[in-house]
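This report refers to the structure that appears directly beneath it.
With one protein chain held back, the other chains of the complex are shown just where they sit.
First chain written, first letter: the chains are A, B, C and D, and each begins at residue 1.
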Amino acid sequence: MNFTWSDAAYFWPEAIMALTFIACVLTDLVTRGRRHGVTLSVLIAGTVVSLAMTVIKAPEASHYVFGQMVVIDPFAHFFRYVFLFVTLVTAVFSYSSREIMGKDRENQGEYYSFLAVMCFGMMVMAEANDLLMLALSIELVSITSYIMAGYARFSLRSTEASLKYVLWGAMSSGVMLYGASILYGLTGATGFSAIREGLLAGSGSELALLVGMLFVLAGIGYKISAVPFHFWTPDVYEGAPTPVTALFSAGPKAAGFALLIRFFYTSLVQTDGTGGVTLLEGIQWPWLLAIMSAVTMTWGNLAALRQTNVKRMLAYSSIAHVGYLLMGFVLLTQAGLQAILFYLLIYAIMNLGAFLVVIALNNRLHSEHMDDYAGLGYREPILAGAMTIFLFSLTGLPPTAGFVAKFYLFAALVDSQLWWLALLGVLNSVISLYYYMSIARSMYFTPATETGGLGLSRAHVALVVILAVPTLVLGLYWSPVKALADSSLAFLLGG
Amino acid sequence: MISGLIWFLFAGVSVGSAVVVATSKNVVHCGFGLLFTLLGVCAMYAFLGADFLMATQVIVYVGGILVLVLFAVMMTHRIESNRLRDELVQPVAALGAAALVFGLSMLMITRTAWDEKVPGEALPTTSSFGRAFLTDYLFPFEFASVLLLVAMMGAALITREKKEEEDQ
Amino acid sequence: MEIGLNHYLTLSAVLFSLGVFTVLSRRHAIVILMGVELILNAAALNFVAFSRFVAENLDGQLVAVFIIVIAAAEAAVALAIVLAIFRNFQTVYVDQVDRLQR
Amino acid sequence: MLALESGGGSSLLTWMTFLPLVGAIVITLLPGKARELHRTVALVTAAGPLVLAVKLFTSFDRGTADIQLWQQVAWIPSFNIQYFVGVDGISVTMILLTAFLSFLCIVASWNIDKHTKGYFALFLLLETGMMGVFIALDFFLFYVFWEIMLLPMYFLIGVWGGPRREYAAIKFFLYTLAGSVLMLLAMIALYLNVQDPATGGHTFNMLHMMNQANHGSWLLNPDIRHVLFLGLFIGFAIKVPIFPFHTWLPDAHVEAPTAVSVILAGVLLKMGTYGILRICYPMLPDAAAWFSYPLAILGAINIIYGACCAMAQTDMKKLVAYSSVSHMGYVLLGLAVFNEAGMTGAVLQMFNHGTITAMMFLMVGVIYDRAHHREINGFGGLGMVMPRYTSMFSLALFAALGLPGLSGFVGEALVFVGAFEVYRTVTIISGLGIIIGAAYVLWMLQRVFLGPLNEKYTELPEITTRELVSVVPIAVLVILFGVYPPPLINMIKQSLLHLIAQIPA
Partner (left out) sequence: MDSIIQSALIILCLPLVSYLITFFFGERLPRRGDFVGVALMGVALLLSLRIFAHFWGVNDPTHQIEQSWNWIVIGEFRADAGILVDGMTAIMLVVVNLVSFLVHVFSTTYMAGDRRYSRYFAFLGWFTFSMLGIVLSNSIFFLYIFWELVGVASYVLIGFFFHKNSAADANKKAFLTNRVGDFGFWMGILLFFTALGSFNYNDLFAGVAAGQISGTTLSWAGVALFMGCVGKSAQVPLHIWLPDAMEGPTPVSALIHAATMVAAGVYMTARLFPLFDPNALMFIAYTGGVTAIFAATIAIVQTDIKKGLAYSTISQLGYMVMAVGAGGVMAGMFHLTTHAFFKACLFLGSGSVIHAMHHHQEMGVMGGLRHKMPITFATFLIATIAISGVPPFAGFWSKDAVLAQALYYGMTNPGHYLPFIMALLAATITAFYMFRIVLLTFAGKPRDQKLHDHAHEGGFALTMPLIVLATLAVVSGGFHGFGLDLTWFDRFVADPASEEHAVAPVNDDGLFALVPSAHAQDHGDDTHGDDAAHSGDGHGEVAHGDDHSDAGHGGHDLHHVAHERAMYLSLLAAGLGIFLSFMTYYWKRISSARVLAALPGVHRVLSNKYYVDEAYRDTVVAGLLNVNNLFATFDKVVVDGIVNGVGSVTKGFAWISGNIDRYFVDGLVNATGELMRAFGGVVSSVQSGRIQTYFLGLVSGLVVLVIVYRVAWPS
């Protein structure tokens, strides 16, 4: 147990988030749940400090802080940025969302504490290097998600969403633990690298490895909502309050991918130290995941085609995007993973942006039905303009960051000659154009029923613009962000 | 070590009660079925020399979680309707799926050559548990505490009644 | 006759399958949760069995303890949600809880 | 392999491309109600590229096939993407056409009154997109501009279009996007398998891609080259449009407002053939030679099929749209044969068709503004009421059917001369196109302008000076390049001769 205080310094960002959680709980108690603005400011302060510490304490190598369980390396470090950014954005626009902070809601203060602990949980998820920690971190994030999903305690949709979520989550964690036990049985260890050593050494039967891996994949797959583990997503996304849905679509999904990459690329793969990756002779998992990716992509896109509720459509679109991300995952190449990381960051920005617009409109229109968006282009030009940028970015059209992200994915795919998946991915983007444009169509082409602005809060529109700008700018100049994503992978595959 | 007969007795108890949990129409019977399954597993732990674990299982699982479940059952069924009955839904499909999963697991268990070693003397585990929790497993230990705290807060939040006095 | 690893594994497989069956076939939310408890117990049993017969270290048992912790946390939140459902829907049967769009 | 003319680095092209973008941004900042202001700013901004176009025309060096006025700036060094622009014989006519038509279209869209701010901003953005496609010499930059051009087009058709505009807009978008995603995959494959002579790494630089020496081993396998050629070709074929992929064109034209369908027919269709000339042929010359006969057949089908469909239409705009399909068939036939006459004829026809269809659509727009419908059978004897309009429209129509002395004929004649040498039967079949072409033009002319005057339109106002201003310059060009084409041909000649030399017999 090599626990040295000097290493502990790298754990500061997570520590600060935990402290923020406790601080939020205390402030909420002190203000007796009335002035939730204070709790929000505590949360924001905590997040900012944590962000600062992340920047200061950027690890350039992998540090095992508390034994082998958790590793803080550039890979996890990249995800910290994503989680902090997502938490910050969600916190701010939850403040102005009718569904959470409406006048007839109470215990808004505790919402922020859950947000803090969720961020903490996600950070740990990205650093888990052990089956146990994997289960525990997923469990923490899931429990917070169940609570936040059911946050609007008296709305039937929200409670129903949380019920489905909790049942599904419990089942998945059960199955995952069973799978973990099998892997433990095969290798006699729970640490990812130890599992790899165990698999290399042991004769281990293929079937057991397959079942074990698959069941663990069920647990992680549930978090990133890949087919066939995605069934909860549409109902929960639609039922949960919109800020929570926005958080789900960006935060836990990225954390799930972090876990997926770390688990598969540490325990089920051999690396020759120079970035080259070869499969363990035991199992050909890339093919399996390729099929999953194809099905997820197509399922998400085709289901989204016929949605008229924008939130539910964005739910299916997020499933489709998981399909695109998995494309990069199956290539066993450095380029593939870099593309995923970059895509996750860009996806977080544009998806949050889109949800933010949905929230803003929900506050005034009290509905997310597409027909209610009629003529929005003219009543709220800035908001509609930003939404159009997000939609184009989600489709992957050039001037936007979405295109660049997809471009890297396809570059990686073509580089490894995986033509059929590339073709399917490309065709799916075309299908996705149809339903994304159906929103633009209702905003611009169908005439508005009544005229005049919606009187949205200036802060909300400002935040939307703040998110829209990088979506466009990163579409034109994105080298620094890509460099960050590339460097963060050096250690995972190299190490 | 211990004769197989006793082992099979306890195994039979846990499987039987598990079947009761799965199939019984009356929810309370399911609850008690779960109790005996847990006790059966507890016995298994004993056979496997996991004494601390056995204790935890009895105290935490049976004492805590099971009681919680039973409370929930009592609170959620309406007195006036005697409908404690709960038919099975899509039983055939469920049975098929369960059978498939079972077959798959058995195939796996029998096919794999687990490098089974003759188990040594079952030493008391509590002290090594203690040391592990504060050294190798320190982080999971602390993390679990946060997890439980959040669970409590969440449960309290969700089940709290509507606040009567609306001050602002 | 000697009780070997396979016996324990078989038992845990049986428990696991029954858990799956319960989850798939019961309408009552709490019974589904009981099914999940069964699955978790099967996993814990597996861990302990492997720790005893294969790994000769206590990691398995430690994980089993944590599994119980997870089960506890989950049960708490799940039952809270079930109560909330009961308050809003006046029923605990899962297929009657159906207000969301297709 | 195309070389760079020494002493490049002039920013003329960059100004021409991004001036409209600046204009678009300025317009978005203006207040929504100031309609007049939007129009004037748009006009002034569009005048910029026009002036620069004249400067380009004069300063263009007709003697060399090298890339001129080029500019190369590193954009994304990590992926070796550069902002690399330049112009040569193939693209110069297209740039001039874009600048010229955009200016006229803004003049023609003076009476747009719904959301003028959005309209003019999007129109200028469209101009930037188009200009960018023609000047880009870095494949990534080309692809970015190619897609940028799609976005405003979707909204222009969708918001300001006719009754079924939404259907037409989304159909247009889906068609072109499906094509361009195929192009994306081919682009990436090329990128990964072409070695940058300087750095040894991958490159998007089209000039390097044109040099067969830089092609990696994977790319030398003929089957791969054929598949890549096909991928790129389908992307461009949808834009041209070529027979099986053309059904978006009539819908898009019928629903788009006049000025937009002028730009759509005048410039956007040429992007397909330009893409073939700039990317497909120089980079995969052997595949081009291999595909030459199918291309010729497709050209012939386009000519005959387009003409026949045009003859059966009752809506004027649909008729003109199908006539565009037929004319682009000539361009394709010209491209299919690799001799001077054929290729020059094709590039000439690209420019001439641009001016002629633009004129025809403007004319249809004039009658639509007055009668609010475009049913050919709904009119009759307009010659009596609007003599000047009739003579103008007849000039456009006769240019369309390839009357010698007007620019439509020169391109066609050269294509026939070129194609006849190589594919005799296909050319003879395409020759039937001039008969059917004459048939649908004259039949339409008769039903609209000749015969007894339709009593509904006894007092239709004659063509106004504003409308004339937007049409007369094109008419002058049509006549000028019909009587004396060398100014155009000299610009195109050198680059085409160089391109033909690349393609194996």
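Quick note on the criterion: a residue touches a chain if its C-beta (ideal position, glycine included) is under 8 Å from a C-beta of that chain, and two chains touch if they have at least 3 such contacts.
Here the structure is a predicted model, which means the values were calculated and not measured.
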Interface partners of the hidden chain - shown chains only, full complex considered: A, B, C, D
Contacting the left-out chain in the complete assembly, out of D:22, D:43 or D:442: D:442
Hidden-chain contact residue, picked from the options D:77, D:244 or D:461: D:244
Contacting the left-out chain in the complete assembly, out of D:309, D:359 or D:499: D:309
Sole contact to the chain not displayed, among A:305, A:462 or A:483: A:305
Missing-chain contacts mapped onto subunit C: 20, 23-25, 27, 32, 94-95, 98, 100, 102
Hidden partner chain, residues of subunit D it touches: 164, 166-167, 170-171, 174-175, 244, 246-248, 305, 308-309, 311-313, 339-341, 344, 381, 383-384, 398, 403-405, 409-410, 413-414, 416-417, 420-421, 427-428, 431-432, 434-436, 438-439, 442-443, 446, 449-453, 484-486, 489, 493, 496-497
Where the missing chain touches subunit B, by residue: 89-90, 93-94, 97, 100-101, 104
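We take it that only the chains that are shown with their structure count from here on.
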Cα-centroid distance, subunit A relative to subunit D, in whole angstrom: 43
Inter-chain centre distance, subunit A versus subunit C - centres from mean C-alpha coordinates, in Å: 27
Distance from the mean Cα position of subunit D to that of subunit C, given in whole angstrom: 66
In subunit C, residues with contacts to at least two other chains: 9, 16, 19, 33, 44, 49-51, 54, 56, 62, 66, 70, 73-74, 77, 81-82, 84
Per-residue multi-chain contacts in subunit D, two or more chains: none
Inter-chain touch pairs (all): A-B, A-C, A-D, B-C
Footprint of subunit A on subunit C - complex, ascending: 9, 12, 16, 19, 23, 29, 32-33, 36, 39-40, 42-44, 46-47, 49-51, 54-57, 59-60, 62-63, 66-67, 70, 73-74, 77-78, 81-82, 84-85, 88-89, 94, 97-101
Subunit A contact footprint on subunit D (complex, rising order): 75-78, 115, 143-144, 146-148, 150-151, 154-155, 158-159, 165-166, 169-170, 173-174, 177-178, 181-182, 184-185, 188-189, 191-192
Interfacial residue positions of subunit A with respect to subunit D in the complex: 377-378, 392, 397-399, 403, 407, 410-411, 414-415, 422-423, 426-427, 429-430, 433-434, 437, 441, 444-445, 477-479, 482-483, 486
